[in-house]
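Complex shown without one protein chain; remaining protein chains in place.
Right, chain A next:
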């Protein structure tokens, strides 16, 4: 039995004449979806598998599909004769373009067998001479395959060998997903043995020394594994010492190591190539000169055996000396190796004559954490889930390690500047490199997966959101969350009411919640307050509306923030919550402070027209009645209308307060959404409201408390009391209440699905400004009760789930593009057309 070793991800080209049994072989060993057959593609593009004139188009299509499969990391088998160099060159090119290994499997059967099989097939009409030519091509192919670029060439000779062959998949060298750590990933050492020893000790390793007292291994009591990102050698005082220790750790299974460009260059020198002794190689060579030949030989073998990058911990961690872009993770090709060793350069050189490196990390959007070295910086910095650990120890900086999965940095300072840098160590840029977003992060039809579900954002919604986001919204770094839309309670059937608490409670009972909090619905505008103790990563913070616009703009937003900051400080929340920033969900009162224009344009205008028209109508009707005309019924209706317009006017006037700047403005916080490293979505509303109360106590003149009732839904008396409370709130013109699951924002049903975070139950009088002055009329109310809430509820939940994910992303300090993607999606959901009265 012949065993064919094939990499798990490869492009497998079957090579053989017509009738050699390629399709049969492919069927036996691979899934149908893995096999791309030239016959099938000819049929696909020309309705005829034997139409040779369609071959060009058929192969174009085949190469395209093969390319897509390889990009997606799928093993792909090409079932075609592949007898001519140009045909194989096309496949090699596709494999190279996606950095997978091309493999050839040659099926070589005697020509007579092939001819017999050909003749037995009705759809093969070519003559014997064609087969003979193929056979000649096959003979000539043998010697060429490896040279053409096939990394493995398997030849199966004769029917029996083909029949008996088995496939065995082999992992790529870089695939160490089974290693789950925990790891201590160490930055560029450059011969700084002393600092490396100190760092390993600091990390908790015990050093093992040889008879000469030289460290040859280090062991962590908790079984942690050290990972070296390369550049162990050159420039520093003791490259052999570093090599001895690392080689010992790797040999003992206590460390793994990827090579750096300096190891690569050293290897070439050790192999006798003509390499210039620059960039510290001279020092290494001098140090190695006093080592025995056996050590030099060991070093050569060690470096030669290093794999340019590793994929670790189930694919969640990638280590490469100069970093690695996502498309190259777990791939194998010359350019992948080159990227891992040297990074990507722009082809330019800087003023110090050093190559300008392309900031690949800025574009990185992968989910795997990439840890690397290579580029010395004063402080390691997270950029889109990647981090460079080279802190220039040999240049007098420090030697840094990253504890994984803890994401903790541990460093020891350099003993001295061992080597003068060619250019000063500066941070990559004044601004964080990941503050720049790409249009591709947000536009087009997008599928989003997050911890609370998945979602597809239609392209047109994203397009609409793009306009709002880029023209009106805050900068993405400070726009960390947007409030989800809120569905009203199911439509009430209580006489004269469209919305009633009974229905809100019934909705939550049905969803499986047993305890709710009823919060007064403030008559203001939603305001999200991000407040920082002192200007830092959020430049002090921001106040924004439900669509992400700065609330008032400067300077009022700054003054407002200052008041919130003072109250948080006075309430002692910074220390208590262990944070230097807080994200608060609030309502800003009165509504006219922000929506004065809307109230005047939209609501007051209607009132003015009604209040002027109806008295004139009534006067006319009264005069007609005076003449004995039968207008009684009409007059009655018009009098009702007049009363409704008065009630409507009272409803909007309740939202008007006289304000001047912040004078007359108050803020009603009702949830504390997040602080440094934490989302408070798991805290119950008792906790949230207690903190809100403390802010009110700290700044009673600026903060408005939120009145509420906690209701056990099984307790009929409590339900009745809450209903009465709502009736009294709303009779006085109040907007109503929001009912929320007491357990908090992330409350779930007994079945485990997210509950609506809140259901609004709006007052009968208030709804006049939503549904029209006369909506309570029996005819109208009956029509309005047919309203459908499904879409609104669906959106509310979708946006809520995105919001929870955004809070988590904020707490985890996820890359900006990810945080923004979630917030952007909430805004995109908002451009979905729904009945604005809901």
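By our rule, a residue touches a chain if its C-beta (ideal position, glycine included) is under 8 Å from a C-beta of that chain, and two chains touch if they have at least 3 such contacts; residues count from 1.
The rule we apply is simple: contacts and distances are computed from a predicted model.
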Under which of the names "Spermidine/putrescine import ATP-binding protein PotA", "Phosphonate transporter", "Small RNA 2'-O-methyltransferase" or "STAS domain-containing protein" is the non-displayed chain listed in UniProt?
"Small RNA 2'-O-methyltransferase"
Out of A:295, A:382, A:687 or A:771, point to the residue that touches the absent chain in the complete complex.
A:771
Absent-chain contact - pick from A:86, A:273, A:471 or A:663:
A:471
Answer key for A:97, A:159, A:617 or A:727 versus the chain not shown reads A:617
Given A:272, A:334 or A:836, the correct residue touching the omitted chain is A:836
Footprint left on chain A by the chain that the document does not show:
347-348, 431, 436-443, 460, 463-464, 466-467, 469-471, 474-475, 550, 600, 602-610, 612-614, 616-617, 619-624, 626-627, 629-631, 634, 637-638, 641, 645, 649, 653, 656, 769-775, 779-780, 783, 831, 833, 835-837
